[in-house]
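Of the protein chains in this complex, all but one are displayed in their positions.
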Amino acid sequence: MAQLKTNPGNYFEDFKLGQSIRHATPRTITEGDVALYMSLYGPRFAVQSSDEFARAIGYPRSPVDDLLAFHVVFGKTVPDISLNAIANLGYAECRFEAPVYPGDSITTVSEVIGLKENSNKETGTVYVRSSGRNQRGEVVIQYARWVMVRKRDKAAVCTESHVPKLADRVDPGALNLAAIPTFGPGSYDWVLAGSPHRWGDYEVGERIDHVDGMTVEEAEHQMATRLYQNTAKVHFNQHTESKGRFGKRIIYGGVVISLARALSFNGLGNAFKVAAINGGRHVAPLFAGDTVYCWSEILEKADLAGRPDIGALRTRLVAVKNRDAGGYPFKTGGGDYAEGVILDLDTWLILPR
Amino acid sequence: MAQLKTNPGNYFEDFKLGQSIRHATPRTITEGDVALYMSLYGPRFAVQSSDEFARAIGYPRSPVDDLLAFHVVFGKTVPDISLNAIANLGYAECRFEAPVYPGDSITTVSEVIGLKENSNKETGTVYVRSSGRNQRGEVVIQYARWVMVRKRDKAAVCTESHVPKLADRVDPGALNLAAIPTFGPGSYDWVLAGSPHRWGDYEVGERIDHVDGMTVEEAEHQMATRLYQNTAKVHFNQHTESKGRFGKRIIYGGVVISLARALSFNGLGNAFKVAAINGGRHVAPLFAGDTVYCWSEILEKADLAGRPDIGALRTRLVAVKNRDAGGYPFKTGGGDYAEGVILDLDTWLILPR
Partner (left out) sequence: MAQLKTNPGNYFEDFKLGQSIRHATPRTITEGDVALYMSLYGPRFAVQSSDEFARAIGYPRSPVDDLLAFHVVFGKTVPDISLNAIANLGYAECRFEAPVYPGDSITTVSEVIGLKENSNKETGTVYVRSSGRNQRGEVVIQYARWVMVRKRDKAAVCTESHVPKLADRVDPGALNLAAIPTFGPGSYDWVLAGSPHRWGDYEVGERIDHVDGMTVEEAEHQMATRLYQNTAKVHFNQHTESKGRFGKRIIYGGVVISLARALSFNGLGNAFKVAAINGGRHVAPLFAGDTVYCWSEILEKADLAGRPDIGALRTRLVAVKNRDAGGYPFKTGGGDYAEGVILDLDTWLILPR
């Protein structure tokens, strides 16, 4: 009989501590991807929108949106890491290193950094550190992620157990500033950028309602998720999902992150770069027809050594659905997330000073 | 307390005669935008579709569709000019000057050329002339537009009042012909262009039913409008629009213009360039699920000085929804627009002779 030719994915007992997994499919990012990203989310950050603007501050041309690169890197890991996952539990230590430009080809490798079987012997948590590299072998993005994965066989004995220590937040001193050009005096055009608010204008504790809302359609999230070659079945198959938990397709969480980031332009228009994701949680699923709003809170401000031209803001970006963000919906008195919250994302953003 | 970080837009009393407004966000147009434009509307004009065809008639490569450039220039003005607008009242004197090629970066500046407060003291009309320029500072598109804008404060005293004189039509002698290469003999391939009908084959008064109809989906118009970074809220937010005037999202009028222009290929296949928009009116809104048809009437023909190779046709392009254009629906005996008419657009088109 012929061997199985399709990819069954890895089960919990297939992972080994220290294992390195090179992921298919390498991907050249192009101007076509950038245009689709714009049409799907509507970002307006000038650095990523205009080659001329980017050149004026020292980039060779517009880098692609940090999150477009993130989704491509992430998408590669799905067939090997999370095809048999039940839940995406968290992210940490995500750093955006070298900028990605159209024409760059990205490959992803993951290292298994933790394993912990659950007491029910049916599942376990897999911790990986994934790195996307360009054609010169430079790391463009790296991040840790942990997911709950099914065992193929409940009886399989899993002896390895290690829970890695992951930082609560990326140390701002560890951000890769070499990837950000030094802005000469007057090189950043605040009017063209669309906001007069510099790094110094934001205060810790300040909250910003990003005001605008955007409704998501099935065609949009499917096109986005395929663009990243993310193959998770729940996003694409109404025939099976109609019999599933929600009766409908679940939108890839990365779509929510990108939408919220694009909406956050209205209030954080000069936060031209996501430097790190300190942690993130997809609190509830988003479905087609839902409308996404979001708000931000400034958690922390950081000077950056040797860089008087820029500063970092640590922000919590909260996305909600089908309610506006005017009241900054977040958690209830009991500590649970409030009705409608779908995303709680902790990031370091870079702004000019 | 922190300052407001989001953009409240300008209210009527914020505008001053002669004021110049540089708009965010500069935008590099790419081959990705061109492909999306094709997938969203389906244009078939050979000059914009094939670099080889364009080169044969003297362009360095295919210029992008005139209307793609128009929508990008227009989109920039929304956050400053029409965020607090109630109605888009009209366009005039729109000229397509230098061609736009993939790689060009576009910025937009508007000058306030007229102001007129309404007698209710709650709104006023703002007239602007907007110009899109490429990275060399060359004007690629300029047009006048007037919109009715809310006052922030009814009590605000507005002393400036001026209604600019705008031409009923662009003088064909003022069209920028330098932007159109001189076609050598035999350089234009009528078979590849898809129509044998030259400028000389059209008669003033002739009406053309463009036959084909196209249904618009929510995902399509949202992707189009985000591609232009047009942020008008009514196009994207079903959560608020469900409680609004129509109960649903309103499609950006530019989508209607582009669809009608693409459909007009069937009957005006050699009208390879929009040289001017003399005036335009969005007669009624379009919604997702509606089907658009259109027809044209030849209003005027113009020889172009020094250009025996090309001529200009002034046409009225009328788009209708959910009825075909076979009977040339336009106005009723009473002078109102007929049922189903959504667009009345007066243009100068260029055709080879």
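Letters A and B mark the chains in the order given here, with residues in each chain numbered from 1 onward.
By our rule, contacts are C-beta pairs under 8 Å (C-beta built on N, C-alpha and C of every residue); 3 or more make two chains touch, one makes a residue touch a chain.
Computed from a prediction, not measured in an experiment: that's the story for all the values here.
Q: Out of B:Ala178, B:Val191 or B:Ala305, which touches the unshown chain?
A: The missing chain is touched by B:Val191.
Q: Looking at B:Leu89, B:Val211 or B:Val234, which residue reaches the missing chain?
A: B:Val211
Q: Can you tell me which of B:Asp65, B:Asp104, B:Glu117 or B:Glu220 touches the chain that was removed from the display?
A: B:Glu220
Q: For chain B, which residues lie in contact with the unshown chain of the complex?
A: 30-36, 38-42, 44-46, 49-53, 62, 191-195, 197, 201-203, 206, 208-215, 217-220, 223, 266-269, 289, 291, 293, 322-324
Q: Quickly run down the residues of chain A that touch the omitted chain.
A: Against the left-out chain, chain A lists 2-3, 5-7, 22, 24-28, 30-33, 35-36, 79, 102-103, 105, 107, 135, 217-220, 222-224, 226-227, 229, 231, 233, 236-240, 249.
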